[in-house]
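The other protein chains are all here in position, but one chain of the complex has been omitted.
Chain nomenclature is as follows: A, B and C, assigned in order of appearance, with residue numbering initiated at 1 for each chain independently.
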């Protein structure tokens, strides 16, 4: 008998009985738990859970499951998501001139590693800049930004995001700072890749800053975008060793590799509902 | 109101309702889940779970909890452990001439990082070899091994282990191969640190083998001891980068650092009931 | 005054006076040393050196430098290379169905990170398989291999390599085993990426082997191809952490990332004359 898999992820104030209620509900609906994580943050008193389960008999839909779960969610005051793993999430990618993250995401998407639909690519540079990439079938929007057009262009981007019903907006080395309004509108569903090991080297030209300081490792950081620049909740970070031989250009080169893998991991985890917000921080149920 | 924390870890054939039954039981006994992991191995059809919970009202003991849980455990055919986190687990350390792992474990134990009681240290070398270590209060057994005395000495070691009621035996660079009988007797509760990145370089002098082969990383492996030498279930591995500059002695030196951290992690996870056997492999709910 | 940079790399039996003779020669020709490494292998008694230098006054050519250096090279019995850093090395890429390394190399080449000319791409699959890649301007050869045609196709590949004057042949997940003759013909200038942390998991399906063994880290290995399968001199290796959650498919996915960066590093170092053969091993003057 075919089965369908679902993912449920939530957080709520901790109290006894949460797991019992949730797992009982899943059991009563024919759910078979395949993987689960629970975490109680003693500092915030918040409880986090992600569960992947299969409904062995396909008598339920994500709608009916959702409706049924709403009562429990309300009882415990949950911030929650329930998704069928057959649904393909949609993302919008924003990019500027540096296209290494774009190239990487396109490849991972093409071979099915990142299971998603690229609903749109938005760039402040014209399509010719990306001539070497196969963008066939992906809507491309050239939205150049000046001080005067920024508000207008952001509105267009938001419209693209909303029309597409995008689950995620990715700043794949998009070299424009989002306005506070835009950041707020995309809260919790916009991931940026920052080319430094935050909180070190905030601001402009982090690789040049790192070179000047003489650090022995450089890194990159994927985080949710907030109005507070470079301060959003961190999803993933990684580093590589450098040496005195490395010029700023070498750091940029080594950084490209770090940025690619950090960003793609953060996206994969977000799309798989593995990342839960915990105030200014994240809970990541990696695997 | 004071509370006491417990850890429950088990595996059993997968079927629907396990988490529901377990979490219901914990809830009914006043348990509050603090951290939990569940994993279903699709290959073996086995389900693994570890849960750390607090009994907010201290009306139960580990005995009553255990008795109460036995029915559930039997119903699902569980291989299980339930332990109060206030209990201090006991270990017996076997060591030979190289004492870097011993020194490391003693330090971590002394400062409370490894919460355990060192019930005994057994060595095939005399106590003078360890003169620089503070072994005050730790029973030390000098049991030299020859081909003739091996069976007899192993029997003594086993007696020490059983008398101490040791939860774990650690081969901290103990350079004697255990007999099949001894391995069987300690099954699932004896951890060895192997000075190679298994399955590469099995057998004698792995660092010299690694040097000869010209690998660019060396490693170490902590695994449960089985009769099948170097083939026991792997708990943890780690590596470090080496170069053409490194002589075999340099590899031995770098290896000491890897061995220390790999072994101490494996022990910490075992004592915290984070390691579950899955056939020839392990499930490690790291954190 | 414009200057041109050169790289000199050599090995020879160790004896006193090598560095003095070489650096004197460079000085007499107006050379200014920018970076250099020397290493004496006490086991083989062989001395290795790589030096990058600039001729501040452009009064010499790589030909005249080469001619001038030949006497020294002969005196010390050197195995040597001297190259202008303005020359663009040529590579031939062999690939099969898995194209992640190809995609990666194309990208790094396109943005100038890997300074090289892709003289040809050879595949045992037709060009359509690579439809998503921009191969414009790169000669593509579809050379399907069967038991009967193997010798013939290898001869064609060799012809392509020789006609192109290729400095390097890269097996970018080329799933055909080269014959001993082919391996011999490409000795020291053919790099393969092996999808395991050698010497562990030689042979077929290494990720499946790794999954079965339950290792906690997987890796990839770039090595020079020799007739002795999976035994060629190792240039670079790297690893990533895995867990019980990872299926063989997950290992394949994580492995792609390791393979890409290990192969691209090995190629970059080889093209930059940083890799010197030392019997069955390599000396890599990384930086």
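Criterion: contacts are C-beta pairs under 8 Å (C-beta built on N, C-alpha and C of every residue); 3 or more make two chains touch, one makes a residue touch a chain.
Treat the numbers as computed from the prediction; the structure is a model and nothing was measured.
> Out of C:39, C:109, C:174 or C:269, which residue would touch the omitted chain in the full complex?
C:39
> What subunit B residues would touch the chain not displayed?
Looking at subunit B, the ones touching the missing chain are residues 35, 100, 103, 107, 110-111, 113, 131-134, 243, 245-246, 253, 256-257, 261, 287.
> For review purposes, identify every residue of subunit C that touches the missing chain, sorted by number.
Considering the whole complex, subunit C reaches the absent chain at 14-20, 23-24, 26-27, 30-40, 42, 47, 51, 56.
> In the whole complex, what residues of subunit A lie against the chain that is missing from view?
39, 41-42, 48, 197-201, 213-217, 219, 233-239, 243-245, 247, 278, 280-284, 286
Basically, only the chains that are shown with their structure count from here on.
> Can you list the clusters of touching chains once subunit B is excluded?
Ignoring subunit B, everything left is still one piece.
> Same or different: do the copies subunit A and subunit B touch each other through matching residue numbers, with over half of them shared?
same
> Could you tell me the distance, in whole angstrom, between the mean C-alpha positions of subunit B and subunit C?
The mean C-alpha positions of subunit B and subunit C differ by 42 Å.
> Let me have the rounded angstrom distance from the C-alpha centre of subunit A over to the C-alpha centre of subunit B, please.
Spacing between the chain centres: roughly 36 Å.
> Indicate the residues of subunit C shared as contacts by at least two other chains.
Within subunit C, the residues that touch at least two other chains are 243, 245.
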